[in-house]
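Below is one structure, written out as structure tokens; the observations come after it.
Just one protein chain is left out here, and the rest sit where they should.
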Amino acid sequence: MSTFPERSLLKESLSVVTILAFFQMVGQFFWTRANKSAVAQLTMSKIIKYHKIIGYIVVMVLLIHPFLLVLPRLFESGVAPVDAFVTIITTLHRGVVLGLIAWSLMLALAVMSLVRKRLPMQYKTWRVVHGMLAMVFAIIAAWHVINLGRHSTLVMSLFISMLTGGGVLFLLKTYMLKKKKTSEA
Amino acid sequence: MSIEHIKGCIGCGICVQTCPTDVLRQDVKTKKAFIKYPADCQICHLCRMYCPVDAITISPEKSIPVVVSWG
Partner (left out) sequence: MKSSQPKPDMSRRKFMALAGGTAGLAAMAAMGLSPEQGECSPNIPAIDVDKMTYAENEADVLVIGGGMAGLFAAVKAHDAGSKVMLVSKGRLGASGQTPFAKGIFAFDSSSEKMTLDEFVATVTRSALGTNNQVYTRQMAEHSLARINELREWGFFESPLYNKNFTKPIKERNIALKERIVITHLIKENGSVAGAAGFSQDEEKILIFKAKSVILCTGAGGFKPNGFPICDLTHDGTVMAYNIGAKVTGKEWNDGHPGRAKNAAACFDGWHGMFERKPGITGVEVHHDLGVDLNYKVYATGNAVKMGPPGAGGREVVAGGPYVPEEFKRRNGPPQGEKGPRGGRPPEREGGAPPPGMGEEPVGGSSAGMAIHKSEGLVPINDKCESNIPGLYAAGDALGSYMAGAIYTQIGSSLAGSAVQGAVAGQSASEYCRGVEMPAISEAKMDEVREEILAPLKRESGYSPAWVTQTLQGIMIPNFIIYIKKERLLKAALAYVEELREHHLPMLRAADLHELRLAFETANMIISAEMKLKASLMRTESRCSHFRLDYPEMDTENWNAWINIYKGSDGSMQFEKQPFDSWPT
């Protein structure tokens, strides 16, 4: 029988939501044309539609993730949520800094996607920029998660590494192969 | 164990400063807090309450035998 107190339902729920959002964010790599076998039965417009819907939802969750961290403090005694938040973002720990960078990159990803049509770049360039940004984001975010995550055990860390690595490889494969094709032609 | 585990530590060091009985220390390399002197924990929960990310879980059991006046 475990004698120590369990975390509250609210806290565990927030953790689960955040973890799922992170995995889905990495999963975005796999919801593209890069992963032909998975999206074979979908039309291009549908792929993009799903990619967008899922993307915006999980980005929303992950953007408020730093605030969700301190939210339960509103309902319990202890350090005030605002003070806790200030402590978090002013701690120059590697994991925190990675998190802050990942958060900013994610914000950039989301904002750029929203205003894509107004951006002065061609679709092909946009795709490369989006992909590269996503790649850098995923690596930094995964590093942040492995370093700081409350639930990041060894197995979890391996899984995250594999998933992220796989996604990045997928993306690189797509670009590399494309480039090869173009150079051949 | 008194402090059961610390998960999700961001290395701010507040718990180390806060602990009245100097139970916690920061790892030199990872900068994360760890339970260095569990026998001295007085199970007061101050570290838990001060932790900005609520990383500390504490059990009511002391890690060493407890001396009482009568029981």
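When the chains are written out, they are named A and B in that same order, and each has its own residue count from 1.
Note that in this section contacts are C-beta pairs under 8 Å (C-beta built on N, C-alpha and C of every residue); 3 or more make two chains touch, one makes a residue touch a chain.
None of the values given here were measured: they were computed from a predicted structure.
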Where the missing chain touches chain B, by residue: 2, 17-22, 36-37, 39-40, 42-46, 49-50, 58, 60-62, 64-71
Positions on chain A where the hidden chain makes contact: 76-80, 83
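Simple rule for what comes next: only the chains that are shown with their structure count from here on.
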Geometric centre distance via CA averages, chain B-chain A, whole Å: 32
Chain B-touching residues of chain A, taken from the complex the two chains share: 3-5, 7, 11, 69-70, 72-73, 77-79, 83-85, 87-88, 91, 93-96, 148-151
Touching residues (chain side chain B, partner chain A) in the complex: 4, 7-12, 14, 31, 48-55, 57-61
